[in-house]
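One chain of protein is taken out of this complex; the other chains stay put.
Chain IDs A, B and C follow the sequence of writing; residue 1 opens each chain.
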Amino acid sequence: MLISCPDKPGIVSAISGFIFEHNGNILESDQHSTNQHEGSFFMRISFAEDTFRLSEEELREAFQPIATRFQMQWHVSYSRQRKRAGILVSKYDHCLVDLLWRWKIGELTMDIPFIISNHPNLEKLANMYGVPYYHFPVKRETRQQDEQRMLDFIGEQADFLILARYMQILEPFFVDAFPQRIINIHHSFLPAFIGASPYDQAFRRGVKLIGATAHYVTSSLDEGPIIAQDVIHCDHRDAVDDLIRKGRDVERRVLAEAVRLHTSDRVLAYENKTIVF
Amino acid sequence: MLISCPDKPGIVSAISGFIFEHNGNILESDQHSTNQHEGSFFMRISFAEDTFRLSEEELREAFQPIATRFQMQWHVSYSRQRKRAGILVSKYDHCLVDLLWRWKIGELTMDIPFIISNHPNLEKLANMYGVPYYHFPVKRETRQQDEQRMLDFIGEQADFLILARYMQILEPFFVDAFPQRIINIHHSFLPAFIGASPYDQAFRRGVKLIGATAHYVTSSLDEGPIIAQDVIHCDHRDAVDDLIRKGRDVERRVLAEAVRLHTSDRVLAYENKTIVF
Amino acid sequence: MLISCPDKPGIVSAISGFIFEHNGNILESDQHSTNQHEGSFFMRISFAEDTFRLSEEELREAFQPIATRFQMQWHVSYSRQRKRAGILVSKYDHCLVDLLWRWKIGELTMDIPFIISNHPNLEKLANMYGVPYYHFPVKRETRQQDEQRMLDFIGEQADFLILARYMQILEPFFVDAFPQRIINIHHSFLPAFIGASPYDQAFRRGVKLIGATAHYVTSSLDEGPIIAQDVIHCDHRDAVDDLIRKGRDVERRVLAEAVRLHTSDRVLAYENKTIVF
Partner (left out) sequence: MLISCPDKPGIVSAISGFIFEHNGNILESDQHSTNQHEGSFFMRISFAEDTFRLSEEELREAFQPIATRFQMQWHVSYSRQRKRAGILVSKYDHCLVDLLWRWKIGELTMDIPFIISNHPNLEKLANMYGVPYYHFPVKRETRQQDEQRMLDFIGEQADFLILARYMQILEPFFVDAFPQRIINIHHSFLPAFIGASPYDQAFRRGVKLIGATAHYVTSSLDEGPIIAQDVIHCDHRDAVDDLIRKGRDVERRVLAEAVRLHTSDRVLAYENKTIVF
């Protein structure tokens, strides 16, 4: 259960009391308040379903009065219901290879209904893992229609989307269809090197660390809420190709971490930032 | 409030209900269960004192029934009551310099009633920060008596002790006087390089990382519960002196982190491990 | 060119003079001396072949007088001659998946003549990358013969071997056949947690970092020269399964780095340590 609401006394007590009353056993709980007076309250609480007496629907109904009293935004998800992740890629395979492998061995508990690409190149890889692959060419001149077709195709098939180095900018209407449910990997330590060719930018600037950032996509390029970031050391010996090589490792690790956090409902976006429980 | 008890349903509800009932507002709470069935439950919960209706004594009394019901070990501490940290050093000053400076600028909220050393060297440093410095020589032949004198001197002056590179092994009776309340910094990534001269050992082994470990002292040398650890990269160019230089940075950072965690009651020791909230 | 010899004045001058004299252009050079008096000298120097006037054989002959004068151990390798890496695995696929992918995209410049396993499980993966897979069962009672058969099979096919989580201890005669040419990945920060089940050991000890170590195999278990190491943070929330998950990322990264260094002749083993240029 993920909850956010204005902070005031009694929230934890109300929630935990509710769970206990219906025979739930709390497995994990974590909360965060932005500040003490008139701040916001955020909570993730997970409890065992086996002993819990309420069905999904009953829970929704029974909890509503508490939610109303505290003006909560809340949703509950069940670990037995795997989220469905649609993946978008272009030509680079390192993030896709990594996601598919982690998914196959059970590190990422999700389903992958489809892989969409604006290039045909990675179909064989998708096949190896038994995931349907669809080629949706996108042209600059017809981007609106191209993306609309893609969106129509996706329909209700996916709970969230992963841009695993999808090298196209998505139109606002597309982004709006998956609010805070599109995860992108940007190959720099944002907000440094926003935009194109961050490794070239990093090389020219002569930085001593390069990084990667996984974030939710908003209509502002590379400015959505950051979920995970990491860096790796580099030095003057590293040409752009070396930065790319080192960066691949950081990118795929950071993206996988963000996906893992998202699929286990550990991320709450708030004011263009994230709370990661 | 730090709590540990056998895990069963209703604990969080009982605690948060109790706090709410007496008008406390929960600021932070974090819990951990070792496993779901017949496991242990650990919790740190902090709430604002200003609105809370119970005094220290009233709290103790009013909470006792809950504690009894769930077989809790618990204690409550007030952030307005700074812990008193007695510091023991030998000749190396890097950890002491760092602790004193962090303490002076308010990074470590504690009092320092005394610094004890088996050498006179660091008295001037202690004076600079206005902390009383006592020279307690320790000789191999008279260690028992020497430490007993030290212990008698300390008496009730300190809530916990920091071994800031105190290069003596403490006798079991001394350790027992401060159970899980003596923090030591060992200059290796334990359990690698237990014992004397870890940097020499690290050099001979040719490791590519060196580290430091802050842990609670138990009667088994370097085997107490680990509070914090970190490492730094090294390579074949690093002679032992370079390892010592690099290691100083890690040591003081790790020790300061452990002290910060301890002073803010974020550490629970359990089965020779720690839970760090 | 990799060189080691007793340190004395004139070595760099002699080598660089030799290269210049035969029209080679030095691309990279790095040296290391263990200490200033009566120490050892190590050097890696790479120069462009296109303008160099000596063939492989001529070089060997022409350089010998210098080598003799300075008592050098030396060998030269050509970047156009890719090393041949035989891979040994058991059932865990994370290191193998990673090596094969890095190899395929050109990150690891080597050939892979075969993959050997004591289990049949990973054959499909090998096939996907077009690498021959051979199943060599090893039984405790017949280990000597089993390994002898393996060694006979390998013959002259491989320049070095990679144990990509090969969960068997190799017999001394096998190790001796590839002196400092077998790279193993151990799933701990050596010398901590030598031997079996390091993640279980790490969990029980309650460390706050777990690591991985790539090293050359010698006849002493887990005690050969360390090539690369890295760590990742963990805490009390990490069960053994989480340590294994986090560790996989470190293992594959560290192993790949060690293989990359070895294939580009950047590693010199010396007194059970390595110099990594």
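We adopt the following convention: a residue touches a chain if its C-beta (ideal position, glycine included) is under 8 Å from a C-beta of that chain, and two chains touch if they have at least 3 such contacts.
Everything quoted here is computed from the prediction, not taken from an experiment.
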Which one touches the absent chain: C:Pro9, C:Gly130 or C:Gly155?
-> C:Pro9
Interface residues of subunit C (partner: the chain not displayed) | 8-13, 16-17, 19-21, 23-33, 36, 48, 51
Residues on subunit A that touch the omitted chain in the whole complex?
-> 32, 35, 189-193, 205-209, 211, 225-231, 235-237, 272-276
Interface with the undisplayed chain - residues on subunit B | 93-94, 97, 101, 105, 107, 128, 245, 249, 253
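Basically, only the chains that are shown with their structure count from here on.
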Subunit B-subunit C separation of Cα centroids, rounded to whole Å | 41
For subunit A, residues that touch 2 or more chains besides their own = none
